[in-house]
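Shown next, in structure tokens, is the structure this report addresses.
Here the complex is missing one protein chain, while the rest keep their positions.
For reference, chains read A and B in written order, and residue numbers begin at 1 within each chain.
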Amino acid sequence: MNQREFMDEHNHEHHHVQERGELRILSARAGADVAAEAPLAKHALDLAAVRGKLQARAGKQYWRTLEELAEDPHFTELLQREFPRQAPSEWDEGVDRRDFLKLMAASLAFAGLSGCGLPPRENIVPYVKQPEGLVLGKPLFFATVMPFGADAIGLLVESHEGRPTKIEGNPDHPSSLGGTNAFAQASVLDLYDPDRAQLTTNFGDMRSWSQFLDSAQAAAAAIKSTEGAGFRILTGTITSPLLAEEIQGLLKLYPKAKWHQWEPAVSDGGREGAKLAFGRYLNTVYRVEKADVILSLDSDFLAVGPGNVRYMKEFFRRRKLTGPDSEMNRLYVVEPTPTVTGATADHRLPLRASDVELFARALAAKLGLGGGASLPGAEKWIAAVAADLQKHRGSSLVVAGEQQGAEVHALAHAINAALGNSGVTVYQTEPVEAQPVNHLQSITELCADMDAGKVDTLIIFGTNPIYTAPHDFDFATKITKVRNTIRVSTHFDETAEYSQWHIAESHFLETWGDARAFDGTLSVIQPLIAPLYATHSAREVLAAFSDKPGVSDYDALRDRLKAANSGADFEKFWRKTLNDGVVANSAFTPVAGAAKFSADSLPPAKTIPADQLEFIFRPDPSIYDGRFANNGWLQELPKPVTKLVWDNAALVSSKTSEKLDLAHKAASRGGEHGQIYSPVVDVSLSNSKVTAAAWTLPGQADGVVVLPLGYGRTHAGYTGTNRGFNAYAVRVSSALFTATGGTLKKTDAEYSLACTQYHFNMEGRKILASGTLEEYKKNPNFAHEEDEQPDKSVSLYKPQDFPYAPDKPAWAMAIDLSSCNGCNACVVACQSENNIPVVGKDQVMRGREMHWIRIDRYYTHTPSETDGGHSGDPSEYSPALDNPETFFQPVPCQQCENAPCEQVCPVGATVHSSEGLNDMVYNRCIGTRYCSNNCPYKVRRFNFLRFQDWETPQFKLLRNPEVTVRSRGVMEKCTYCVQRISNVRIEAEKQNRAIRDGEIVTACESACPAEAIVFGDQNDPNSRVSKLKAQQRNYTILGELNARPRTTYLAAVRNPNPEMEKA
Amino acid sequence: MSVAQPPINHPEIRRLEPVLAPGHTYETVTATISDVVIKRPLGLGWFAGFTLAFTFLMVLTVAVAWLIIKGVGIWGINVPIGWGFAIVNFVWWIGIGHAGTLISAILFLLNQKWRTSINRFAEAMTLFAVACAGIFPLIHTGRPWMAYYMFPYPSTMGIWPQFRSPLIWDVFAVSTYGTVSLLFWFVGLIPDLATLRDRAPHKWQQMIFGALAMGWRGSARHWHRYQSAYMLLAGLATPLVLSVHTVVSFDFSIAIVPGWHTTIFPPYFVAGAIYSGFAMVLTIAIPLRKAYGLEDFITMRHLENMAKVMLATGLIVAYGYFFEFFMAEYSGNKFDVFLVDQRLHGPYSPYYFALILCNILTPQLLWIQKVRRNIAALFVMSLIINTGMWLERFVIVVISLTRDFMPSAWGRYSATVWDYATFAGTLGLFTTLLFLFCRALPAIAMAEMRELVAHTSKDHD
Partner (left out) sequence: MFLVCGCIPESFGGHYRVTVDPAKLLIACEEPASAAILVVRGGTIKRNELMPQLFHRSANSAARISILAVVILATLGLTVVFGGVRSPNFTNQYLIRNQPIQFSHKHHVGDDGIDCRYCHTSVEVSATAGIPPTRTCMNCHSVLYNNVGYLAPVRESYSTDTSIQWVKVHRLADYVYFNHSIHVNKGIGCSTCHGQVNQMPLMFQANTLQMQWCLDCHRNPEQNLREKKDIFNMDWKPGPDQAEKGKLLAAQYNIRGVRELTSCSTCHR
């Protein structure tokens, strides 16, 4: 990453390029231009031309103008994109030119026995003036941050000749520490999303930016005259000081103007809870690493919410075992529906969301915080937890969930204070949000004002109210009463439909800006590439209404930082900030003052009769509140626990499912992984209805129905539109996260869901070994009970068939199952690094997903059918499924030394490298699929159709030039990121030195926030991987097959509370 | 059919009914058989049948074209189940392709006279079956133009195929088998082609048959060489009959997939092949003799003998099934045990029971002579067995793959319309070729039949 020193100049380059408002891309491959990038470069020019032409004309003529323009091929392509993009479908294309060419190629090959015809004429398009510090063919890394809710994840973005291609975590950034999550990994795909809005429009007509500026200034004059009485700004949560400053500036300029905020997936509980406990809004930061005992009150803090990546790192650092004598932290989770946090828990108690508050009260009571509440049924549990917490005063931690109410948060604060955790494992800071407000109140006011016709001009960005606002607000009708709505968003979405102006918003990889992380750390967002289209940042739009419009983000940002850091050499500070990705020690300092809160002050808790169903709304684990709906990687990412893709479903517990007869069944297509028929249910709730597919979810609290948010969008784009059902449709302001009084009615209809892993038990096979810390201490070798690992010599193929010199590196991987909670970061990282295509729901239903690394989910303690137990079908009820112990196992290619796939390939397309890699040679593969049949781990993936999108220029920019883009009929699989190995090896060889341990980091390893995956040289006894493999927990999947995988696993160890066992 | 009279003293013929109905002279034999080719007008039935078959052949071309355009994704295969109909059909057709050579070669070497009247079209059937089978290895990758990678040729890549892979063995086994069968068949045809040349009414027919007859005059030297050549080819073909399906079975037994990885496969595949082969011969022989009045040549004796062979091989196959179970349970290998359990209780158990019904239970009726001598029953039986053998391949290839080692990766298979189209298409190809064959070439070896006449007439004197 030494290239980062050059970055500053490079930014200037970007800056200037940006000023010139055009785009420069060089080669995807060494010096040679990939022909298709030219048109894109032209796009930008076309837009300029279009703008020019349009400006020359008056409003009435626009459509005619468009028709005139339509002859221009680039422009037509710009406007129309019919071909399948992220999700190619099987039948929608007939014999087109490409197919015809394929046939030609076939005949040619027959004729010439060559396998390829004459090479196409390729051009080399060098720079005119090459940016300094750019070495062709070498990627550069730039530090930036991805703003997300009340957090910003620090990133290092890999850039190939100006194309951001891969996201890595920034080790110097407190919210990342080098790790990332699935959202961050997938954000680069959003940048290249072909469905992004590409220009400014007014009621759908194209407008130039300057035209918008003019109208904005005109509006501004009017607003000024009324002191901004009718001027409103609606945003999501904002942690960017720059943006906030801009808004505050406007509010100062127009005193009567108002700023509203609406974040649909996060409750006000956190803020209000802090208010209850501390008297004002405060931000809570956890020091998970310092906690020995953690209790989560319906909090998925390891997967979502501010600081989740950081917390994951810290949490799992406390679960690394070096030997039987090492210790672990302990996690209790109380939650209504299984999350990755719950799946990691040593003790998990399924409770209805509304009962979580009762639990908190009862616990508080037990800990002597007043309020003699109790929770029938869970007393023992509570007693044990209370005891454990007491035992670890000052080293315990209670975390309240983002969707829980103020009371729970307040109680959590109180308990932490009472346990002396404040200041140790948890502390408060000034709010990270630029202006913390009660979002529900805020949007309620806005709606009232709109209804009363008080709103004249409304700017909306960072949130999508038409889609996400509570349906009782009927935002859609009210917004029509606003004269002038300006919508700033990356896509022409639901809200844009109802707005007069739509400003295409730049992606965070295209703009200058700043953002605060969960602990207040300030970072600069620096662009990796000039805007691909005529897009602008929200700040520019706001500025347009201010008294100094047209100030570029770059200047505004620098001015702000200058002002904030007067004195010191600014340029030096600027360079350092950009280089590190953080403004040095800008984290907020803890605020003094413990929680002043007693459970007695609480009003009596409202309880729901047990027979009533409880409906809860949760952000979807893959596409969150819907903002990632058009991201193919995330859509096709199996949701951690359900393993569903491309859809959401109404999740019900095994018992409820049995009661309402909601069992689903595997279809003959794909079956156990693929198509599942699930019954369709009518959900009627808060005088509204929605139809959803039901899904039985073991471990869900009985009587709870989860309605995941984020699906059923109508204007998401090609990928995300009309997928799943829209849970917002039955969500009202009075019951934002927990609703009752609704009904769930089974219909006769069936709906096909795509599920990548249906069967959940291991059929008594040696696949995932797990135990408790006690067992481990008693018998460190527990992972090898009834092991059947045959002797190395047992093989038809003599050792000399695959000799691995002890002095040369032997690449290997160790995956610590104690550290994996199935968060999926590795899956997306792999997809991004290795140009893995998205295949679409239909293909997944046929069992053809392409992920090179999959995460298997198993429920243990459920005897398999062969031992007279459960069939492994989650919709068949068994008491074991009320609260099963859940484990996750990432399965990449096992890189067997004695690989079954290699012996059967007729053309030698998969063979061993000298370093023990199981090489897959795409250009040699003819596609017999024999290797896949013979792979016991089923990690091989086949391009049954042309899954790759060869047309869309944006995706050509996205691809990693270091990895071959596979075409139809070719087998592929995990390569241990051989491209990274090769590049490091080449550098090492040039310096005539050995490769250092940790110098090669695979994509999955670097993404993993839990540091569960470790890659290295197993011939080097001091390498991290050798040390892990030396542990007794180390075992191989299905060792008896004697395939001798290089990928081995460390048995999962949980740390349950012995007291609890007794209880 | 007529009873043998006057009393024949030939021991074999006295014991059994004749392989050629008495009263036939060289002339009648030659005429009846050759007239089918050169005299008899193309009947309506033939046209109807041919059109139907040809339609299916066209379905095949469409299916294959679409496959080449889109890729194997148009089939039902997925990741646990990498091989579907294509391989099932391949194995099935290859199996069928066994009977011909077995009848011609092995029975010839064993000097079984009764083979004479059925060997010609049995061989033809073999060739056509091998042709159908040959299509699949080529197309099942979806990129047939890459197939040449499988051959050892001086490539500019400086690398060779991977000879440890059974698929490479297949390439050689199948192509050799195809070639030898073709030669064997053609050599057998030569004297008859000459006969046709001499009897053909039109000049163009004479020219064609003449060219194919390669100047056969029937001189003693011709006969002498012909017979040694035929004998040699028979010798060559015999081991191939066993080797081909053995090699095909290696495709499975070499792999580690439970349900594939078993040493019983070679013998059990060969037996199964002969089983299905004879079934197919019956399926063809019965309508053929009816349509062209060849009952005198393909007598009840033939049919019954074939029924017996089916019964025998069927029992061998049953033995194979039994030992699949026995070995699984006996070895105690948990994957094998699980597999056989799946065969019986898994989601695909109906297929398994159907196959047991078709291949083991129904054929037991052949113990009864009445059934063996009932033409309709035999015909139905042969169809049932063909179905059964196809199911067997489906069970082995597909079902073993659905649930192998990693429960998390288990899947299911359902064929798409293109799978069925391709299968039906090959049936079309097969029948089209048969229709053409039975009108373009003598379906029964005339020369050899005349030898039978010789035997019978010798007894006259």
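Quick notes on this one:
By our rule, a residue touches a chain if its C-beta (ideal position, glycine included) is under 8 Å from a C-beta of that chain, and two chains touch if they have at least 3 such contacts.
What you see is a predicted model, and the numbers here were worked out from it, not measured in a lab.
The chain that is not drawn here is touched, among residues A:T144, A:S208, A:S499 or A:T975, by A:T975.
Of the candidate positions A:A218, A:A584, A:I986 or A:A1030, contact with the hidden chain is made by A:I986. Note that of B:M214, B:L344 or B:V417, the residue touching the chain absent from this view is B:M214. Of the candidate positions B:R199, B:H261, B:H302 or B:R372, contact with the unshown chain belongs to B:R199. Within the complete assembly, residues 26-27, 30-31, 153-159, 191, 194-195, 197-199, 206-207, 210-211, 214-223, 447, 450, 454 of subunit B touch the chain that is not shown. Against the chain not displayed here, subunit A makes contact via residues 29-33, 112-114, 116, 118-119, 121-130, 135-138, 808, 911-915, 917, 919, 921-924, 962-965, 975, 978-979, 981-982, 986, 989-990, 992.
Basically, only the chains that are shown with their structure count from here on.
Contacts from subunit A toward subunit B in the complex involve residues 90, 95, 99, 102-103, 105-107, 109-110, 113-115, 666-674, 757, 759-765, 767, 843, 846-849, 854, 856-858, 866, 872, 889, 891, 900, 903-908, 911, 924, 926-930, 932-934, 936-938, 940-946, 968-969, 1037-1038, 1041.
Across the interface of their complex, subunit A is touched by residues 68-74, 76-83, 140-150, 153, 156-157, 159-162, 164-168, 171, 251, 254-257, 334, 337-338, 341, 347, 401-414 of subunit B.
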